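Heads up, one of the protein chains got dropped from this complex, but the rest are sitting where they should.
Take a look at chain A:
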Amino acid sequence: MSSDSPFWLRKLTAINSRLFPRGDANLTRLKRRQALFAAIGRRLPLLRTLLFVAGYLWILAIPTLPGQGTYIDENALLPGQVNTNWNWAEVHAADRYLDHIEKLRDDNATSEQRAKYFAEEFKKLGIPASTQNYTFSTVFGDSSGTNAYATMSAPRSPGVEAMVISASWLSRTGEGAGSLNLRGVSTVLALAGFLRRYSFWAKDLVFVISDDYLEGMQAWLSAYHGISQSNLHTNDLDLSSGVIWTALSIDYPGHSFSHLGMFHEGLNGRLPNQDLLNSFIHISKYSGGVPVILYDYVDHQEYPDQYDLLPSWIPASVRQHPDVKGYLYRFKNVLRHGRYQARGIGSGVHALFHQFRIDAFTIFALPATGPHGFHAIGRIIESTLRTTNNLLERLHASFFFYILTDPDNFLKIGLYLPSAILISVAMMLTGLSLWVEAGWTTSGDKKSTDKKWTRRKRPILHVLAIMISTHLLGVTMFYLVNNKLFFRSRICPVAVMLITAVPPIYAIFIPAASPSDAPLSVVLKALNLCFASTVISITTVLNFSLAASMAILLGIPLSVSPTSSRRARPKTVYYIAYALFGLGWLVLCPEGVRKAVLDWETLGVWFGPFLCIVIAPLVLQAGVVCILV
C-alpha cells in the first residue's frame, strides 16, 4: 500500500487485513486467541470487580425486578368456580368444638387425652379415626406426643389418591413458640362433619390433628409413608389411604382475623407448585372476600405506617414515598423467604409434606380484632379443596422455582438466579487467575516487554491435604456439636472452637516447598475459590437463598485474603478473624445452634451439617491462606 493513499483507505485496509489475514489460517487463529486471552487477562481485576458489583446489586434489586403477575397454569384446577355451602350452621358446629377444646386446654389435658377426644369426635361423624403415639429421642432428651387422624373414603373412588387437611396443636406464631391453634383444630373438626355430606369428592380426605408444632406431623408422615427414622419410635398407622397429592395446613391462633397469610417454604428449600398457591389466593380474594398476604406482612398501600422503617435522618420525602415503601414491603417478603429457605427450616407444618412430593402450604389467619372468622375461613378452605379435588394428575404445570415478591407477583428463576451466579463466576475467575499465576513465574526486567515466563510446579497434593483435613475437621465438629454433652455447659462451644487451631498447626508442619515451586498459599487460595464458586453455582438450583447467602457472605472474604506476605504481617490476627467469621456462631448464637441440631435430628434439615462440613471449612481454608503467606 502506497503511503499517499487516503487515510480512510489505509484504515480500511488495516481492518481488512486484520479480519482476513493472509497466511496460515490456523496460525492467525491461534494468535488471535492468545491476544484475546491476554486482553481478558489484563482486564481481569476490572472484570472481576464488575461481576462482583453487578452480582451484589442484582441481589439487592431482587425485590424491584420486573417480575410478572401470577396466573393459573393448570386448566383442571378451575379455582373459585363452585358455590360454597359452608354456612352458619357449620360455624356453630366449629364454635361447639372450640368450647370443648378450650375446656381440654383449661383442664391441662395430656396429648393422649386430647387425641382421644379428637378421634372420638371424628368417629361420631362416621369417619374412621385413630391415634398415633410417637417419641423422638434427640440429644435434648425425648419428646413424645399423640396425633389424631381420620380418613374419609371418597364415594365411588378406589381410595388411591388423597388430600390432607391438617392442623397442629401448636400454632406457627413464633415458629411454634407455644400459642395454641385451637381455632385451627376446631375448623378441621367442623370441616370433617361438613365435607362428608357431599358425594363429589374424587379423592379421600385425610384429617390430621398433629401434636406439638412440627414433630407430630413428621411422625405421622413418616409412619404413613413407611419411612423409618432411627430416633423416631412410633406405632404403625391403623388406617391408610392413598397417595397424598395436596395438603392444607390450617393455622388460626387468634380470635378473629383480618388477612389470611400464606406460608409455603418447605424443608431444605423445597417449594410447592405455584398453581396451588395461586388458586388459594384467587379463591380467598374473589370467593371468600379475604385479602391474602405473604407471611404476616400486610400490604404497604393498605398500611403505609408499618413501612416507616428507614432511619429518621433520611428526608421524609424519601421515607414517605410510596415507591420506597413498596420496595421495603417487597424486600421484607423476599428477605423472609430467603431466611426460611436458606436455613432450610420451612415456615410451617406444610413444610414437612414437600419431602414426599406433596404440594402443601399453610393458611395462617392473621390475628386481629376482625372482621373475619370461622365463616370466611371455612368457605375458603371448602372452595380450595374443591379445586384440588379437580386435579387429574399431580400439580406439575406451573412453577416450582420462584420467588413471590407479593401475593400477586413473582420472579421466575431466570430473573433471580444470575445474581448469585455472577458472584460465583467472579470467584471462579479470581481462582483461575491465581491458578495461572501459581503455575508461571517471570524472570528478568519487569518493565521490559521481553519478559521471560517460566513454568513452576504447583504443590497440589499438599493443598488438597489441607482442604480435605479442614472438611474432615468440619465433620468432627458436626459430631461434637450433635452431642448431648455439647449443650451441657457454655465452655463446650469455646472448646469446640479451639479445634480451629488444628489447620494452622497442620499447615505449618507441611514440609516447605522448594523455592522453585509455587507458594502453597496461592494454590490453596486458587482451589478454595474455585471450590467455593462450584458449591455456590450448584446450590443455586437446589436452594437459591442458601446459595445467595453464601455468595454474599463468602464472595468478598474469600477473594481478599492476602497472598503476598508484605500485606499480611499479623498472620495470626488474620487467621483468628477468619476463624471467628467461620465458626463464631458456635459461641455467639447458642440458640441457633440448638435449633439447627434439633431440626437435623427430628426433621432432617441439612443446614446444620452443610454449615459445619462445607461452609465453615471453606472459611477456615481462607484463614489458612493467611497463615501460609
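Keep in mind that, in the parts below, a contact is a pair of C-beta atoms (placed from the backbone, for glycine too) under 8 Å apart; a residue touches a chain by one contact, two chains touch by 3 or more; residues count from 1.
Basically, contacts and distances are computed from a predicted model.
Missing from the rendering is one chain, named in UniProt as "Gpi16 subunit GPI transamidase component" (options: "G-patch domain-containing protein", "Serine/threonine-protein kinase CBK1", "FA complementation group F" or "Gpi16 subunit GPI transamidase component"). Checked against the full complex, the candidates A:Arg10, A:Arg43 or A:Lys123 give a single residue touching the omitted chain, namely A:Lys123.
For the chain left out of this panel, the touching residue among A:Ser240, A:Gln306 or A:Asn482 is A:Ser240.
Checked against the hidden chain, the listed residues A:Thr84, A:Ser157 or A:Gln229 yield one contact partner: A:Ser157.
Mapped onto chain A, the interface with the missing chain covers residues 24, 26-27, 30-31, 76, 120, 123-126, 128, 153, 155-161, 193, 196-199, 225-227, 236, 240, 242-243, 355-357, 392-394, 396-397, 453.
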